[in-house]
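Got a structure here, written out as structure tokens. Questions coming.
As you look at this complex, bear in mind that one protein chain is not there, while each of the others sits in place.
For subunit A:
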Amino acid sequence: MSAEVEEMLKRFQNVKNIIGIVIADYDGIPIKTTLENVQSVHLACHMHLLTEKARQVILDLDATNEFVSMRMRTSYFEMILMPSDNYFIVVLQNPGD
């Protein structure tokens, strides 16, 4: 399984607009990353907090609904956050437009 993950990471890394990918575990500690260590730990920590809050917000607004993913577009890049059961993935990309 780990070989598939590596292969997918390599494939996505070569896509033109992608700046970096961070895969972090349940506690927000990065397990696989294509960015520098300090940066990815920082990023993963913030994204972890955000997933928790976003989950709460969606649940508060509608108890039957569920938070799936979030795209944050900033001036310089775009972050896509996608949580899953045991981990979450953050992708940073250049929006291109």
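Here, a contact is a pair of C-beta atoms (placed from the backbone, for glycine too) under 8 Å apart; a residue touches a chain by one contact, two chains touch by 3 or more; residues count from 1.
In the analysis below, contacts and distances are computed from a predicted model.
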item: Protein name, per the UniProt record, of whichever chain is missing from view ("Roadblock/LAMTOR2 domain-containing protein", "Response regulatory domain-containing protein", "histidine kinase" or "Palmitoyltransferase"); value: "Roadblock/LAMTOR2 domain-containing protein"
item: Positions on subunit A contacted by the hidden chain, ascending; value: 42-43, 46-47, 49-50, 53-54, 57-58, 60-62, 64-76
